[in-house]
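I'd like to ask some things about the structure below.
As you look at this complex, bear in mind that one protein chain is not there, while each of the others sits in place.
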Amino acid sequence: MEALEILFTASFWVAAIRIASPLIFATMGELICERAGVLNLGIEGIMTAGAFAGWFTVYLGGDLWTGVLVAALVGMTLGLLHSVLTVPLGLSQHVVGIGITMLATSLTYYFYRLALPEVTSPPKIVPFEPWAVPGLSKLPIVGEALFNQTPLTYMAFATVIVVAWALYRTPLGLAVRAVGENPSAVEAQGISVTIIRTGAVMAGSALMAIGGAFLTMSAFNSFFFNMINGRGWVCIALVVFGSWRPGKALIGAILFAAFDAYQIRLQQLSGGIVPYQIFLMLPYALSILALIVVARRATYPKALMVPYQKGER
Amino acid sequence: MSTNIPALRLTSITKRFGPLTANDTISFDVNQGEVIALLGENGAGKTTLMNILFGHYVADEGSVEVFGQTLPPGDPKAALAAGVGMVHQHFTLADNMTVLDNIALGTQSLFRPRLDRTAAKTKIARLAQDFGLSVKPDALVADLSVGERQRVEILKALYRDARVLILDEPTAVLTPTETDALFKTLKLLVAKGLSIIFISHKLHEVMAASDRVLVLRAGKLSGERQTAATNRRELAELMVGREITPPAVPTVPLGPVLFELSSVSTARQAHGTPLKHADLILHGGEITGIAGVSGNGQAALAGLIAGTETPSAGTVTVNGNTISGWSPRAALAVGIARVPEDRHSQGAVADMSVMENVIAERYRDSRFSRSGLLDWAAARKFTQSIIEDYNVKCPSPDARIRLLSGGNMQKLILGRALDPDPSVILANQPSRGLDVGAVAYVHQKLLEARSRGAAILLISEDLEELLALSDRIVVISEGHLSRPSARGELTVRQIGEMMAGHEAA
Partner (left out) sequence: MRLEPKPAPSLAASILYPVGAIFGTFIIAGLLVMAAGANPISVFGLVLKGAAGSQFAILETLTRATPLIFTGLAVAVAFRAKLWNIGAEAQFYIGATVTVILGTGALPLPAFILVPLLMIAALLCGALLLAGPAWLKIRFGVDEVVTTLLLNFIVLLFVSMLLEGVLKDPMSLGWPQSAKVMTEAQLPRIITGKRLHYGFVIAVALAIALWFVMKKTVLGYEMRAVGHNAGAARFLGMPVNGIVMKTALLSGGIAALGGFSEVAGLKGNLTLDLSPGFGYTGIVVAMLAMLNPIGVVFSAIFVAGIFVGAAAMSRAAGVPSYIADVIVATSLLTMVTAIMLSRYRVRWR
């Protein structure tokens, strides 16, 4: 009974939305890349780099929003590297993506150690504070969960709206979707496939990096090794689960986060009878399960993972 | 109607790919209101030339002018802006998007906050009316027929106010009826002042639809004729460089029934039409031709014979035995030879060697492997014999098969398929993309197999090829197979009607 009551507490939903926020950013980022036909397995490393870059900027004295911007720029740079290798050169997106993750992660750790050679516990920053939306935050449960969060969480939700609008309502989004379905259709209409794909991967990578920065600047207040902890891979599963649609992916991210938050509470409730690792495994297992459930009927972008050469049909 | 400035002028275009010269100093003009046919066989350089014109490729030398303005090289956007429209042989449409979105793609500034679909819809409706090209703007491209997709492609060009329209092999996928409709549309477009280049290797279409013919051979312009002042034989000679003789079809006694489908259906696939209660009998010593517009169930029929498809209902009988546990390997085991439609995606593993490809269907036979170990010496010997017997031009059995020309690759596939003297042969588009010499070779080999008593199923989109080789013709339409008709029983027109889904008159 107690296990069910958790679902009706405001603190549970506050936690769920907080856990969802970085996933939303990164899932939208991956979704943009994949919609343009590029699987970006650099996501895990780009999130790591973003988490460090945003936090470190603030640590050095920058303000929080500058930190977010720097994280985004770092993400874009890594995205540019990814797309140079996978788009004009057409290298395997699997191998390059894993390589980008390894490179971004190792560079982050290298710079972290360079900047803070001897520290054992990483220094803290003052993170984003929750900001209550006047009026709305007074609503029961919903107000607390949705309207008493940090500005970065509001930005995460706004990102979904912007991405959905951009993909379905703007000429640019049309080009991005078309390039993921049939690049030659885009080329034939006088638009450069390389530019669209590169732009999409850069924009997507910027969002992934902001997702990482959320962890160091909003959810927590310092940078730890391994802090992304597979969240990037989960986001890849969420994109599939959301059938490459921003709205469905948002629902997927929130469901996933709610499950994660629930698992933590259940863990406390179980009083150590069940090993805590079992609970920690559940989110990953759930991601695999979600993939199995949707894999059969998923209508993935036709040109996903297919490199394109000019004049080729 | 025409002005002094040509609509389009190509000046000494040259394009080399490594050692190959695909286009060699090609120059010609296209006047306003003129239909030009660019004739040439596969590999003559037609598509390369059009890709240069449209800016997909950059020529090594030469220039393209549209209404006196030189186009910057390698810039499709500039070509579009200058009024050059192109309808590619393989449509450049995104299937999961609507007709409207496909047409509007790239026509509005990318950084507008909102795509103006209303304006686009209005313009499409007006164009559709003006040119008699009816389309449903909100339909998904995936749901359209091939003919409708081609209309969308033409509309895409008109939407951008194209003044020169290039069509690459536009009739390859159309029924004769649809082809007629296309030619009517072209007449209408020309009457409105457009200039048209259409690329073809089919002589009768060139004669029917063009004002002037340019013939390309081995990358060079080999001739230019007013259509009214030439004939098919002259064009054929210009195209091939010698007279073409149709294959001689010897009389062969009819053999036993070697392959039979009775009331066979296949399961619905993601791509293509399934077969519906199909009956088909293949006799030894006979070539049965399958005529039809692509996508009407040919893939399912071919898959059924090749072993990649299994029947969901009905029975398949090979050499008198009803099959069960059907698979490519089972098909090979009962003596079916397969020449697949697509050499690159099915027939060969492009990045493996000639030798590895030649043994690919039989590597488990005891002659090539024992207890899990391959006998490469035996494989090499066999490959060399195929290379010799089938006149394959290839540097060595170890060369990657990707480096071979289409004709040589097809000879290897043919050699691989025909070497064990198969009783049933599936030849799916066996001459597609080959030059005349290679086509003749393929035909000769199929006829030899027929004389030997094999039953051959020939699937082709080229009606002339079908009529020349087939003892019987079966028309496939929406997954249904027609009653077979003997050689000469039906006219081309009647076959065309049946391909379009009408019952034989």
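Letters are used for the chains, namely A and B, taken in the order the chains are written, and counting of residues starts over at 1 for each.
As a convention for this text, a residue touches a chain if its C-beta (ideal position, glycine included) is under 8 Å from a C-beta of that chain, and two chains touch if they have at least 3 such contacts.
A quick note: this is a predicted structure, and the numbers were derived from the prediction, not measured.
**Q** Looking at A:24, A:237 or A:250, which residue reaches the missing chain?
**A** Counting the whole complex, the residue in contact with the absent chain is A:237.
**Q** Considering the whole complex, which of B:26, B:44 or B:306 touches the chain not shown?
**A** Touches the omitted chain: B:306.
**Q** So one chain is hidden, and I want to know which residue out of B:148, B:178, B:205 or B:361 touches that hidden chain in the complete assembly.
**A** Selected residue, touching the omitted chain: B:361.
**Q** What is the set of chain A residues that contact the non-displayed chain in the whole complex?
**A** Spelled out for chain A, the touching residues are 41, 81, 85, 88-92, 94-96, 98-100, 102-103, 105-107, 109-110, 113-114, 117, 229-230, 233-234, 236-237, 240, 275, 277-278, 280-281, 284-285, 287-288, 291-292, 295-296, 309-311.
**Q** Residue by residue, what part of chain B touches the chain that was omitted?
**A** Touching the chain left out of view, chain B contributes residues 17-18, 58, 73-74, 306-308, 327-329, 331-332, 338, 340, 345-352, 356, 360-361, 363-364, 369, 372-374, 376, 399, 402-403.
Convention: only the chains that are shown with their structure count from here on.
**Q** How many angstrom between the C-alpha centroids of chain B and chain A?
**A** From the centre of chain A to the centre of chain B is 44 Å.
**Q** Within their complex, state which residues of chain B touch chain A.
**A** That would be residues 51, 56-57, 76-77, 79-81, 86, 88-90, 92-97, 101-102, 104-115, 156 of chain B.
**Q** Given the complex with chain B, which residues does chain A contribute to the contact?
**A** 169-175, 177-178, 181-182, 184-191, 299, 302, 310-311, 313
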